[in-house]
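FYI, not all chains are in this one, though none of them got moved.
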Amino acid sequence: MADRHVATLRHRLACQLDPSLNRQDGLTPLNALITLVIIIGIVMAVLQTEPKLYRGNELWFRFSELLFGSLFLLEYLARVWTCIENDGIKHRWQYVFSFVALADLAAVLVAFSVYLGNGGILLRLLLLIRIIRLARLGRFSIALDCILEAVRSRGYELLISAIFAGILLLVSSTLLYLVEGPHQPEAFGSILRSAWWAIATLTTVGYGDVYPITSLGRFCAGLTAITGVCIIAVPTGILASAFSDAISVAKERHRKLPKILEREKD
Amino acid sequence: MADRHVATLRHRLACQLDPSLNRQDGLTPLNALITLVIIIGIVMAVLQTEPKLYRGNELWFRFSELLFGSLFLLEYLARVWTCIENDGIKHRWQYVFSFVALADLAAVLVAFSVYLGNGGILLRLLLLIRIIRLARLGRFSIALDCILEAVRSRGYELLISAIFAGILLLVSSTLLYLVEGPHQPEAFGSILRSAWWAIATLTTVGYGDVYPITSLGRFCAGLTAITGVCIIAVPTGILASAFSDAISVAKERHRKLPKILEREKD
C-alpha cells in the first residue's frame, strides 16, 4: 500500500519533471519553477563577474551559489529517482550516464566546489559550464528539434551559400591585402589580418577600427560591401523559410498527436 | 426639439471622433485634424529640448504649449460628452476612468502646469508623457490589432528564436570576457561589459567603440558576427511573414464587414 503511494508520487513527479510524459501542452508548474531558478542562477553568475557589483557582496553571491547548487542537487536526485517512469529508459544507470544527466551533475559539483573555496580562475571556467545549464531549456520544448529539422532539410542549400560566402570572404581579403597591405601593414599586412576587416564588412557590422584609405582599396571595399549584402541575403532567406516550414510541420504533428494516442487507446 | 438637435449634434461629433462608429474607411476630417495637431505638438516638444532653438524663443514655445493644451482640453471634453454614443460604454464614468482617457487628461494637465511655470526637470519628464499622445494614433486605425495579432499567432516561434538569440548573446559575451577580458579590462572586464559589445555585433550595428584586439578574440568575434547574421534572420523572417499574414486577414475581415452589417440590417 505504501509502495503504491510511493509509486503514485514518483509517477506524478516524473510527469512534472518530464514534459514528454505529459500530454498537455506547455510547461508543468514544476518545470516553470526550475526554468526560473536556472535563469536567476545564470543572471547571478553573470553579475558576479562585474567587479563593481561583486566587491562588498561576496557573501551574498556565495550564499546564492550554495542555494542554487542545493536546488540543482535536489532536482538531479529527483530526476534520477523518477527516470525509470520513462518507457525509453530501461535502467537507472542508462539515465545517470546520459550526457544530459552528466552535465547536470557537473553543474551541481562545480557550484559546490566554488562555495568550498576554489575561486579565482576556476570561477571563470565555471561560467562556461553554467551556460550549459541553459541547454536544459531545450528539454522543456520541441524548439531544438525544429531548429535541427530546419537546418537538416535545407543543409544542401545552406552549404552552397556558405561556400559562396567563404569564397567572397577569401577574394575580398586577398584583394584588400594586395591593395592596402603596403599602406597599412598593421591592419592589412596578411590575408588573415584582412579577413578581420572582411568579416566586419560582409556581415555589415563595420566596427571601423580598420578601413581602407587608398582610392583603389575603397573601390574594392565598396564592391565587397555591396556583394556582401547580396550574398548574406541568400542564407538569410533560406534559413527564414526553412525555420517557418519546420515550425508549421511541428505544429501539424503536435495537433495530430493527441488523436493518434486516443486511437491507440481504443 | 432642442434636445433632439443636441442629440443629433452629439451623434455627429461622436462619429467624427470615434472611427469605430463610422463605417466608412479611413480617417474622418476631424480625426485627421487632431492627428495633425498631435504631430505638431510632438514636433514642438522635440524642438524645445534643443537649447539653440529654445533660447530667445521661450515665449513662442510657451504660447504653443498653451495653445496645444487648450486644443487637447477641448478634445478631451468633447470625448467625455460623446462617449455614451458608443454602445460598449454604459456610463460616462466608465470612459473617464479608462486608461486612454486618463492618459489624455494627464497630457492636458501637464501641458498647463508647464505653462504655469513648473519648468526645468519637470519639462523633461513631460516629454515622456507627451509621447503617449502618439498612442492616440492607434485609436485611428486597426494597426495595433494587426501587430498584436501577428505577434500572438507566432508567439511560440518568436520565443524560440529569442531564446536562441539570448543563448548566443550569453555564449559570445562569456567567450569575449574570457579571451579579451585580461587585455581590455575596461571594455571586456565582465560579462555585462562584454554584452554591450555582443549586442552591437549581433544586431550588426557595430559602433566600434569596443572591439577585440587579440587574434583569438577576433576569431571569436568573427564567429559571433557570422552566427549573429544567421540567428537574426530567423525572427526577421517570422515577423515579416506573420505581419504579412495578419494584414491580409485584416483586409479580408474588413472587406466582409460591410456585407455582414447590411445583412444584419435586413
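Should a chain be cited, it is by its letter among A and B, assigned in written order, with residues numbered from 1 in that chain.
FYI, a residue touches a chain if its C-beta (ideal position, glycine included) is under 8 Å from a C-beta of that chain, and two chains touch if they have at least 3 such contacts.
Since we're looking at a predicted model, the values are computed, not measured.
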item: With 2 chains placed, the number the full structure-file assembly comprises; value: 4
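Following the convention adopted for this analysis, only the chains that are shown with their structure count from here on.
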item: Inter-chain centre distance, chain A versus chain B - centres from mean C-alpha coordinates, in Å; value: 32
item: Interface residues, chain B side, partner chain A - complex; value: 156-157, 160-161, 163-164, 167, 170-171, 173-174, 177-178, 189-193, 195, 200-201, 204-208, 211, 218, 222, 225-226, 228-230, 233-234, 236-238, 240-241
item: Partner chain B, residues of chain A touching it in the complex; value: 42, 46-47, 49-51, 124, 127-128, 131, 134, 137, 141, 143, 146-147, 195-196, 199-200, 203-209, 232, 235-237, 239-241, 243-244, 247
